[in-house]
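Step one of this worksheet: look at the structure below.
Missing here: one protein chain of the complex. Every other protein chain is in place.
Letters A, B and C name the chains as they come in the text, with residue numbers starting at 1 for each one.
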Amino acid sequence: MPRHASAAPAAAIPAGLGRDQLLEMYRFLRLTRTLEERLVALYRQSKVIGGLFRSLGQEGESVASAYALERGKNRDMLSPLIRNLGSMLVMGAPPVEILRQYMAKAKSPTHGREMNVHFNDLEAGYLGQISHLGDMVAVMTGITLTFKLRREPRVGLVYVGDGATSTGTFHEGLNFAAVQRCPLVVIGEYNHYAYSTPPAKQYAVKDLAEKAKGYGIPAVTVDGNDVLAVYEATKLAVGRARAGKGVHFIEVKTYRRKGHAEHDDQSYQPKEEIERWATTNDPVDRYIKQLLDNAWVEEQDLADIDGDVRDEVDQATDACVNEPLPEGDTALGNVYAEPAAAERLWYRSV
Amino acid sequence: MPRHASAAPAAAIPAGLGRDQLLEMYRFLRLTRTLEERLVALYRQSKVIGGLFRSLGQEGESVASAYALERGKNRDMLSPLIRNLGSMLVMGAPPVEILRQYMAKAKSPTHGREMNVHFNDLEAGYLGQISHLGDMVAVMTGITLTFKLRREPRVGLVYVGDGATSTGTFHEGLNFAAVQRCPLVVIGEYNHYAYSTPPAKQYAVKDLAEKAKGYGIPAVTVDGNDVLAVYEATKLAVGRARAGKGVHFIEVKTYRRKGHAEHDDQSYQPKEEIERWATTNDPVDRYIKQLLDNAWVEEQDLADIDGDVRDEVDQATDACVNEPLPEGDTALGNVYAEPAAAERLWYRSV
Amino acid sequence: MPEITYLEAIRQGLWEEMERDERVFLLGEDIGAYGGAFKVTEGFQKRFGEARVIDTPISEAAIVGAAAGAAHMGLRPVAEMQFIDFISCAYDMLTNYVATARYRAGLSTPIVVRGPCGGYVRGGPFHSQNPEAAFFHTPGLKIVYPATARDAKGLIKSAVRDEDPVLYLEHKWLYRRIKEELPAGEVLTPIGQARTAREGKDLTIVTYGATVWKSLEAAEQLAKDDGLSVEVLDLRTILPMDDAAIMTSVKKTNKVLIVHEDTRTGGVAGEIAARINEQAFEWLDGPIMRVTAHDVPLPYAPTLEDFVLPQTDDIVKAARWLAKY
Partner (left out) sequence: MPEITYLEAIRQGLWEEMERDERVFLLGEDIGAYGGAFKVTEGFQKRFGEARVIDTPISEAAIVGAAAGAAHMGLRPVAEMQFIDFISCAYDMLTNYVATARYRAGLSTPIVVRGPCGGYVRGGPFHSQNPEAAFFHTPGLKIVYPATARDAKGLIKSAVRDEDPVLYLEHKWLYRRIKEELPAGEVLTPIGQARTAREGKDLTIVTYGATVWKSLEAAEQLAKDDGLSVEVLDLRTILPMDDAAIMTSVKKTNKVLIVHEDTRTGGVAGEIAARINEQAFEWLDGPIMRVTAHDVPLPYAPTLEDFVLPQTDDIVKAARWLAKY
């Protein structure tokens, strides 16, 4: 936690945020980036088993949108995509569990059964995706429908990529949620690519926000790399959803600076384009500048956080990097509530 | 064919239509209604094998929209739903084949394998649906994509009910067609019900036309029981689609006066509502009034057509009502191009 | 107790479970005011309210996905497919999301997906399907298919109480065709246990769903005409399968005929044949034979449908042949 929290000129800070919160968001931004850089190192050492998916350049919208939710035991709930590492960290996913997931460790939340951010903690408020895009929209419709049926003041938030808006499940799920006026906020991530596919080959509208019109729900488009703008827009939508005003759609314009996954050479992304976003529109750089220009925080505050985060990621790595993979036969349990285990095939014991 | 066709005051007639065409449209309207009434009679005699689906009150939009297409061998193509009997008749589906389909006769276009309007004649320009709603939108996307790839000046038209717009395949198909700028016209049939479900439980927008906004395609809403309005709107959209301007969406507001199918008691439809539409907003009555008030045709012209249609339906019925059902073992052929037949199971020959 | 139909038994089971457990709710197309295409849920919305009997858009994937989300949160959703044929639109959601949830992520997803199945009703290719083979291959799902009114009630109640996702398949040909007097009090049929519908010693027929009745007819006829003693095993649960019950019967009769209404290739009968081979090969006095639908989509015309589907006479002929073997 940052020092001399009391000394901040809170008045000047927008969106009803305090200095501590500004620094906490910074901390999550830094943690996301540092943790991903660590994952890259582990990937190069072949310690990451499967693919590695970066959110470089998109950390702002992930962190800020999640930060607008109420956190804590059985409060709000979000469903992240592979590029929403930041959102999961905000909801309390421990970095060590992320590392374990990527490295398929026995102690990982899924005990090595699933990969990367594909895990959940319903009490903490995050439900990991499955690979099939769009499905989580329908599932979050059911979760927020439950909030509504139980009259709980809880809100759900689901992320969907520009590409994933083309799926039938996105359509069916969002439409059903809209009809039921579920307390659901949808973050449409316009990051310029779906794997290699640009928006122009994905749909015939300019902004994702236009898609919301077909569902009778309010929508806004915000600068996804402006942390406070995303926070403010999400906060507003979450408040409305909580107040019973139904589904809200927020389009965040951002840019995927790395390839679809580490193996992707990005040949289809113009070098200059990547360069331009990196140098002139990095969400973390912009946030830092904003914090310092407005004298909301001091350089030292950020430096301290950077150091804390480095330590945290080091410790998380040390804690799990040498852990064992799961024992093979642990693959058999928990297919059903019971019987406890699927049967081991006969020839394994002859 | 109507008499003294030459005598029509063509000038006064809108939408570039001539008197013969007005009468031809009337003929299709009358034929649709008369044929359906015949089917009801056959249904009551248990000659219709499965369900019977009426389009009473919706004949106007079916006939007028189809009439805006170019007909003839390998010209435009449409895909009708169970309530688009009128559209199929316009495209040249013979009444006797409709009767055979409903009665599952051996000589029916599907040889008794499929029901009602679930058949096709690709050269004539109609492709019957399968039951799974939404699928035909994607299939028609492929058909119109083919027109585009081959640079053929052909247009496709697909019908979708208010309820079916909730399906994932509607969304995926329409979005893909919009991106590809396929020469496709979509007729959204707002007939106030999806089985028993009203629009308010189906989606959160007021007009189907609003759904088009999410696909970046132009849309209009027209009075579906105004034959000439539907014709004019469709003609315009078809012309644009043919000119390479991509997908167009037309919402037709109409009303399903019968139940979902004959067995449905319509308990959920207010009697007065049905009554009001029947007495004040029947598409055929309105069309007749318009034709006569404007002196575009004379009563006798219509009476002659009514008579011709009655005879045609009588002859069609007589021609097939006593035909046999298919031989049981004809169920085995044509699963694949070859082998010609699926194997007859062993115990049928022991 | 008066006799009740198979359909009424499903209604009773659902009704009792909703009375018993407020976490239970229904969602599906036209199930509310209208009471469903077959009126299975007629009167439910009046009694339990719109919040517990939800009319949905025509969106099978969203119906199942939303049910899964609600189940994660502790509710007990029962989703209706208007006709089971439309469950194909939720195939991804069921096989990838729902079935794997516990295994991959420790999520419990106690949902029931139910709907009218089966042929012999002139429904044509898209209102007559038997979906069990499409889902039988999916670890994590359970599949039940009652043949009697008692099991219709007993299995829907067990399905609602089960901790795992259950496909509850109800045969529309049986809805109003069979009647039965049910015992007073709680009727529960355990998931995973087959039922001996008829005792016999010469030959075993393994079956489920509508063909249980055709098999019983055949057994009766074979007893009269051929003096054959045929045992009929009604699986009731298709997944997980009651291997023990199957093997016990096979080891007693040494001959087995597997009968199902579904098409042949890739149907459930293949798996049963494989298991008998693996677990009771030495006891077989003849080949395991199958009576099934022919490998075609189910056609509409009565003459065609009757030809394609297995009939009592087919079972009689096949059993006779096998008995002589």
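Note that in this section contacts are C-beta pairs under 8 Å (C-beta built on N, C-alpha and C of every residue); 3 or more make two chains touch, one makes a residue touch a chain.
Since the structure is predicted, the reported quantities are computational estimates derived from the model, not experimental observations.
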Partners of the unshown chain among those that are drawn: A, B, C
Residue in contact with the excluded chain [from C:T95, C:T189 or C:T237]: C:T95
Touching residue (missing chain; options A:N74, A:S196, A:Q300 or A:Q315): A:S196
Options B:N120, B:S196 or B:T221, residue touching the unrepresented chain: B:N120
Sole contact to the chain not displayed, among C:F25, C:F126 or C:W213: C:F126
Sites on chain A contacted by the missing partner chain, in the whole complex: 49-50, 104-106, 110, 112-115, 118, 130-134, 163-164, 166-169, 194-197, 201-203, 267-268, 325-332, 335, 342-348, 350
Residues from chain C at the interface with the omitted partner, ascending: 85, 88-89, 91-92, 95-96, 99-100, 103-104, 125-126, 133-134, 136-140, 239, 241, 263, 265-274, 277-278, 281, 286-290, 295-297, 299
Chain B residues touching the omitted chain (full complex): 109-110, 113-114, 118-120, 122, 127-128, 130-132, 135, 137-147, 149, 168-169, 172-173, 175-176, 179-180, 334-338, 342, 346
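Keep this in mind: only the chains that are shown with their structure count from here on.
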Whole-Å separation of chain centres (CA-atom averages), chain A against chain C: 41
Residues of chain B engaged with two or more neighbouring chains: 166-169, 201-203
In chain C, residues with contacts to at least two other chains: 56-57, 59, 61
